[in-house]
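All protein chains but one are shown at their positions in the complex.
Here is subunit A:
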Amino acid sequence: MVKPLNNHNQMFSLIQNETIKMIKKKRFYVVLLVLLVLVPIFAYAQMKQAEDKRETYGTDWRREVQQAITDNQNSLGSDRVPEEWKKYRQIYIQQMKYYLEHDVNPAQPGGVSFTREFLDNASTLFIPLLIMCIGSDIVSSERTAGTVKMLLTRPVRRWKVLLSKLITLLMFVSLIVLSSFVICYLISGIFFGYKGFAFPVFTGFQLHGAEVDMSSVHAVSQWKYLLMQAGLIWFVGITVAVLSFMVSVLVRSTAASIVIMMAALIAGNILSNMAASWTSAKYLFMVNLGLTNYLAGTPAPIEGMNLGFSLAVLAVWAAASLFVSFLVFTKQDILN
């Protein structure tokens, strides 16, 4: 299918070729299938939980929020609660009070709110995992199958082959992020209804230690919030994609490259929960994946992290792995 035309068209048809391969290999369908199976499970669990709450609080969210505030205040007095948790709870209390003052339900039931919450939780592990599923074998699978030799015997420069793969991968990152949102909304709508796009969400909480500065808090409609969230998750997705792309270039076996990336992601999740005192951990890419936290006003895992910092860390890691990928791929000998 790929004919050596002029330079521009050559690149174009390389990407075309990679895209068709990606679809034919059915990796993307696996991702969609995982979403289609998991989202209903979470939505159902969430619905059960909501039913339980309704038994205690009726439909009155204000009572529920106030009780959450009081319960958290009680735990602040206990010496058995670690200081780090107390900070989280103090911030939570202040934010919930703000919601009550403005008479806005922080968890308005509905498909849109479910999507927002689900993707907040999915942004550090679940979505990166889906992206990895595509990224980790994009180069290594050609090696496992031996088809890389066929690719490289064509009259095409090696870096162009690699670039076409990278661009295809980034296209699919966008598709995965988009389909996560769409599938999540469509399925949770069955459980919670499709309303809530215009509902207000507060953003702009400035955190200074355990204090929350409310001066720049403002309400955005939930659809705008979703858009911002999707953009941030997309950036995380690109970083993860580029990193797994590098691992895929470096490691011969697809299984090994998946394991390496997975270990890194899970390590990041564990570190985020316990690395508060090891401050240099903030330069690792895996603890910077929670970009949506900055939107929601949840504290970053390590003191001194903010959106600008996390974006810079992710960008540096991504740039470095691109450099390594192209350097290695253009120089290395293909033996097997």
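Following the convention adopted for this analysis, a residue touches a chain if its C-beta (ideal position, glycine included) is under 8 Å from a C-beta of that chain, and two chains touch if they have at least 3 such contacts; residues count from 1.
FYI, contacts and distances are computed from a predicted model.
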Hidden chain of the complex, named as in its UniProt record, picked from "Methanogenic corrinoid protein MtbC1", "Ion-translocating oxidoreductase complex subunit C", "Lysophospholipase L1-like esterase" or "Nucleoside-binding protein"
"Lysophospholipase L1-like esterase"
For the chain not shown, which residue from A:T153, A:S215 or A:S280 touches it across the whole complex?
A:S215
Candidate in contact with the missing chain, chosen from A:F42, A:Y92, A:F126 or A:F172:
A:F172
Among the options A:I23, A:A45, A:A145 or A:I190, which residue touches the chain absent from this view?
A:I23
Name every residue on subunit A in touch with the hidden partner chain.
1, 16, 19-20, 23, 58-63, 65-67, 69-70, 73-74, 77-78, 96-97, 100-101, 103-105, 108, 170-172, 174-175, 177-178, 195-200, 203-204, 206, 215-221, 224, 227-232, 234-235, 294-295, 307-308, 311
